[in-house]
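The structure appears right after this line, and notes come after that.
Every protein chain but one is kept in place in this view of the complex.
== subunit A ==
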């Protein structure tokens, strides 16, 4: 996808203290439970109490991140709202399914059913912001956020002045267990600070809600430009290296979705071979692995390119940038299937 768009504002709720305060002096939150859960903010300043009581965790996180992003952008009523989610509200889905069994398909509560639909967060944003413009949610596993981004970029090219684009995901105990049965997570308790040193099958679970206000033209407040974007599905036989080389030649920094999973580490090794000597920062020790973790990675990349600074405690050993960062290559994949490359430029 050619054609630039600009990140005007952004907000992230993640397992790290990203929602408020200065991330460049924030401490790294760590755990050895193989599950990085979000630090939830106080929702009351964002969501009326009467609405809040009905919402489950991911709805609150998604809506609040979207509202904070809108606030930061200065846009009171957003235009198009486009999001991506791999699983939507798992808590509501699980509750609804359990009640089907418990009450033998009778006397079913409507709320978990309504909220289990993937587009609930979008609907809530639109209702609260009184937005009647284009509204779409993409659900494509590891390409969910990326399709939302692609749609947003096309809307901007068609003349939309801005879009509210984001992703949200939650992990529940039940879902963590199911995915552990199919080898998604590491068997041994792994501290997220040591994630890349423990190359073994699986990664650590995560979750998050990240939103961006994207515009077609830059402003002095813009974080970064997204100048190129490519998705690859299950690349085989040198296709990835070929795509990476043709995508960009010499980025100043590479942000990767490396996650300590030995089953799919070879893709990141192909990346290393394509760009030897270029500094890399992995981000999955901060947010864990999930379908839309790429949105968090993009948020981090945009923070770094704007501030020309690395959150020091999050990256021990690479606390400082050795040279100005004008371009960043972002590369992530989801369990070897959905591969994403993004190019960020300094505005």
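Going forward, contacts are C-beta pairs under 8 Å (C-beta built on N, C-alpha and C of every residue); 3 or more make two chains touch, one makes a residue touch a chain; residues count from 1.
Criterion: contacts and distances are computed from a predicted model.
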The complex has one chain missing from view, so what does its UniProt entry call it, picking from "Caffeyl-CoA reductase-Etf complex subunit CarE", "Acyl carrier protein", "APC family permease" or "ABC-type lipoprotein export system ATPase subunit"?
"Acyl carrier protein"
Residue among A:111, A:128, A:227 or A:318 that touches the chain left out of view
A:111
Quickly run down the residues of subunit A that touch the omitted chain.
49-50, 52-54, 103, 106-111, 114
